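Missing here is one protein chain; the remaining ones are kept as they sit in the complex.
By letter and in written order, the chains are A, B and C; residue numbering begins at 1 in each of them.
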Amino acid sequence: MSGSHADVSKHVRAYVAVFIALAIGTIVTVAAAQVHIPHPMNYVVAMLIALFKASLVAAIFMHLKWERAANIWILLALCAVFFAALMLLPSLTTFDLPKQAQRIGAWG
Amino acid sequence: MSTQTLPYTVHPHPVTGIYSGKFGTWLFLASEVMLFGALFSSYVLLRVGAPEAPSPLHWPSHEETHLSWRIGGFNTLVLIVSSVTMVMAWASLKMGDFSKGRRYLWLTFLLALTFIVVKLSLEYVPKLRGGYVPAKSTFFSLYYTLTGLHGLHVIGGMVVIGYFLGPGAALWKRDPEYYTNRIECTGLYWHFVDLVWIFLFPVLYLM
Amino acid sequence: MSSHDHHTQGHGSGAHHELSFWRHYVFSTDHKVIGVQYGITALCFLFLGFCLMMMMRWQLAYPGQPMPVIGKFFGEAAMPGGIMLPEFYNSLGAMHGTIMVFLGVVPLLVGAFGNYVMPLQIGAPDMAFPKLNMASYWVFAVGGIVMLVSFFVPGGAANSGWTSYAPLSVIATMGQTLWLIGMVFLITSSLLGSVNFIVTIIQLRAKGLSMFRLPFFVWAQLVTAFLLLLAFPPLEAAGVMQLMDRVAGTSFFMPEGLVVSGVPSTVAGGGSPLLWQHLFWFLAHPEVYVLILPALGIVAEIIANNTRKPLWGYRPMVYSAIFLGFMSFIVWAHHMFMTGMGPTISTFFATTTMIISIPSVIILTALVISLYRASIRFTVPMLFALAFLPMFAIGGLTGLPLGLPASDIPLHDTYYVIGHFHYVVAPGTIFGIFAGIYYWYPKVTGRKMNDVLGKIHFWLSFVFINMVFGPMFVQGLAGVSRRLYSQVGYAHGEAVQSWTITSSWGAWLLGLAQIFFIVNFFMSMRAGKKVSDNPWEATTLEWAAPSPPPHGNFTTPPVVYRPPYEYSVPGLAKDYFPQHAAAEA
Partner (left out) sequence: MRLWQRRAAVLLAAAAGGVLFARPLLGAEAAAPTTPGVKIDGAYADWRNLWLPPDISQHGHNIDGLIYFLHGFMGVLFVGWGVFFVYCLFRFRQRAGQRADYNLVKAKPSKYAEIAVAIIEAVLLLGFSVPIWASVKNDLPTEAQNPLRVRVLAEQFAWNFHYPGKDGKFGRTAPQFVNTASNPVGLDRSDANAKDDIVSGEMHLPVDRPVICDISSKDVIHSFAVPVLRVKQDAIPGMRIPVWFQATKTGSYEIACAQLCGNNHYSMRAVMVVEPKDRFDHWLEEKSKPPEEFEEE
């Protein structure tokens, strides 16, 4: 991590800026939800805003912007890949079932 | 004090560029990502598998859940502010100002407390009284599990921060840099808890 | 979280504190003491898992006949008149799997060998977070106790298989709740441990010890730690969800329209039983590589040492291990082909499964070629390490028909699967563990285990373990389902029942063979031959420390000059050239 006092005080300004951005992001999220975007798209919009906010937190508050340790980046890349697999594959498996099997249930 | 302590507890490793505690914290956070990842994955799978509206099992619309975005939004802001105070605590310590750092830590602690109190008194208790129990529907199962686990993380964070405000503070006198590092690690964790909430809020309160 | 600890005492030979008995042996933060704690605890659990299984083998061989001698100790709830009840059989099966995997093998390979040997091999004074290390052990111990207690609650221990498939597990007796709680502890312990391992390996290597000078065992531990770190949390989440289903009446894994024992269920429904399977196998497939990688690491160490020759293909082996670890996260649904999976996704998972077999082939090939132009010493650890190779090959090769969805149809959930994975975990991993125990025993105790007893132990184990698991392939091909309390109710089961009996006798004889090990293990602590610090004339760093190593491990911090396996270097008088030796002594 950056060492000197001057560096850190420069950070402080960034923190305040990020705080404002996050607050605005929260308002935008709520506002977007009020305009009733049709079903799958509303998730996309909300997730994009959340992703943006999360990146700010990770980059500034968690100092990733200033982080030069390769370990952390490798770790995060690995994590991202497995996270994606965990998000996608189970649901895809459900969709890949033969038509007749999708959510018909035992009865009917 | 012993003569030979473990290397890199305080100072960064010359090659990797980080001290061990921070590396360990990041690893821990990676596993936390997978933990919440599994829950989000469950959310996705159950959500896309839910039948359409007339079925009693359909996914409740945001009105049907009776979750107030005002309370959720308020708590979101609380957590965001607490993230700022947390990082300010670290920055103050880094600049050598212990009492300012301490004040920010206290603020963080109180904000966390606010979050929990709001969560319990304005959400959990009325909801549970009103019959919106976990068993009511898949949505509420997920709601309570996700927010419950998140809440436990907040409480965990409070315990750690409390420790560094109380008995842990003695370390500042012995080794300020070490103390500051530990606050940095606590901060990393704390921001992660905030980050999870940033996703939870729209998914649970607004969709 | 702030898991790091400022370790202020107990390190370095310079400062000697008088530690109380409790701090020294029970709540110790010394990685060696913790390693031994893990080792002893896990061996006991391994023994317990083995005993459970020997009881099951009686019921399988002689279904419905009262068990001699032991039968009458178990009471009416489990074995009325000495005859095992199906629910007790199912508990034994589920707990055998759970105990063997989570309380026996993983704690031994990672907790014991990893903890004891890895810091020594990288020349570190201790683990990076000693207190965290102690915490992992105690969290593990709590998990183990919870699992043990579950045998005594009404309804007995968990009886839905080690896989705990919902909805069966959700409607199961109370033991399942304890199983879930126990698992949460065990997973947490593994997580804490893995953080510690990774940081230690990356940060605390001795001077000169670059990543590609690490012994293969350390690489195996590193990859394993990543598997633990990233694969275990989803099961923790799933465990919490199943607990909610059981305790709070939610329906994560419960679909609507259930009718249990003729009574329509009252749960809201809307859940998915397949969700549990996804989350479980997301953990459990990487888990099986957790079971094999450190064993491969041990075997590689011992082969290099006893062939007196550098390992052939060290780098490809390392790359293979990393690749294996990576791929193991995306093959999990090959356990779920029969859940009605469609062609696209099944092709994806079958392809990744075929791909993941290639690095195993590479590692095995490298180990076999390492024997070429060697000078093989048939020591006891080497015997086990050598036997590991063809045994793992049988287990691994029989994984291939399971990995192709089409050929998995007749084989899935039959004894063929049981045969497949026992060949990799029992004559594979367990042999790796035995090899490791015989090999590092002198480091821990300063004494060697008895050779003759060791050889008897080896030959008997080798023969009988094949007698146990070989017949399972025959049963499986004949179509006998696994987890059957008795197979003779089926005509096709009865036809191969004699093989079952063979297998059972194999298991009991295997049990008798372990007496040679247990006697040897305890006897050698006092009566074993005293040996030097480096009795196997090995090159890696753990042998540079005194036996047993003191607090802080090394009298002076070692410096590393060369790759790990410099044996038979031309022009040197001795046939080994230790990593830390500046020049030949």
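Just so we're on the same page, contacts are C-beta pairs under 8 Å (C-beta built on N, C-alpha and C of every residue); 3 or more make two chains touch, one makes a residue touch a chain.
For clarity, every value in this text was computed on a predicted model and none was experimentally measured.
Undergrad: Let's see if you follow the contact definition: name the visible chains touching the chain that is missing.
TA: So, spelled out: the chain left out of view touches A, C.
Undergrad: Hey, which of C:Phe47, C:Tyr319, C:Trp505 or C:Tyr561 is the one touching the hidden chain?
TA: If we include the chain that is not displayed, C:Trp505 is the one touching it.
Undergrad: Would you mind spotting which of C:Ile40, C:Ile70, C:Val259 or C:Val519 touches the chain that isn't drawn?
TA: Of the listed residues, the one touching the omitted chain is C:Val259.
Undergrad: Going by the contact rule already stated, which one of C:Ala248, C:Ile376, C:Val531 or C:Val559 would touch the omitted chain in the full complex?
TA: C:Ile376
Undergrad: Just to verify: which one of C:Val26, C:Ile70 or C:Ile358 makes contact with the chain not shown?
TA: C:Ile358
Undergrad: Can you work out which residue in C:Ile171, C:Ala248, C:Ile322 or C:Val559 touches the chain that's missing from view?
TA: C:Ile171
Undergrad: For subunit C, which positions touch the chain that isn't shown here?
TA: Where subunit C meets the chain not shown: residues 62-64, 85-87, 90, 159-161, 165, 167-168, 171, 255-262, 264, 269, 271-274, 307-310, 312-313, 338-340, 342-343, 346-347, 350-351, 354, 357-358, 361-362, 364-365, 368-369, 371-378, 386, 389-390, 393-394, 397-398, 400-401, 404-407, 409-414, 452, 455-456, 459-460, 462-464, 467, 474, 477-479, 481-492, 494-499, 501-502, 505-506, 509, 567-570, 575.
Undergrad: Could you please point out the subunit A residues that touch the chain left off the display?
TA: Where subunit A meets the chain not shown: residues 97-98, 100-101, 103-108.
Just so we're on the same page, only the chains that are shown with their structure count from here on.
Undergrad: Taking the mean of the C-alpha atoms as each chain's centre, how many Å separate subunit A from subunit B?
TA: Using C-alpha averages as centres, the distance is 15 Å.
Undergrad: Using Cα averages as centroids, what's the distance between subunit A and subunit C in whole Å?
TA: Once rounded, the distance between the two centres reads 36 Å.
Undergrad: Roughly how many whole angstrom separate the Cα centroids of subunit B and subunit C?
TA: So the centroids are 34 Å from each other.
Undergrad: Which residue numbers or ranges of subunit B touch two or more of the other chains?
TA: 16, 23, 27, 30, 34, 37-38, 41, 45, 49
Undergrad: For subunit A, give me the residues that contact two or more of the other chains.
TA: 71, 78-79, 82, 86, 90, 94
Undergrad: Quick one: in the complex, what on subunit A touches subunit C?
TA: Result: residues 71, 78-79, 81-82, 85-86, 89-90, 92-94, 96-98, 101, 105-107 of subunit A touch subunit C.
Undergrad: Sort out for me which residues of subunit C touch subunit B in the complex.
TA: Residue positions touching the partner: 1-15, 17, 124-126, 128-130, 132, 191, 194-196, 198-199, 202-204, 229-238, 240-241, 244, 248-252, 256, 267-272, 275, 278-279, 282, 552.
Undergrad: Note which residues of subunit B are touching subunit C in the complex, please.
TA: By the definition above, subunit B touches subunit C via 1-9, 13, 16, 20-21, 23-25, 27-28, 30-32, 34-39, 41-42, 45-46, 49-50, 57, 133-138, 140-142, 144-145, 149, 156-157, 160, 164, 171, 175, 178, 182, 185-186, 189.
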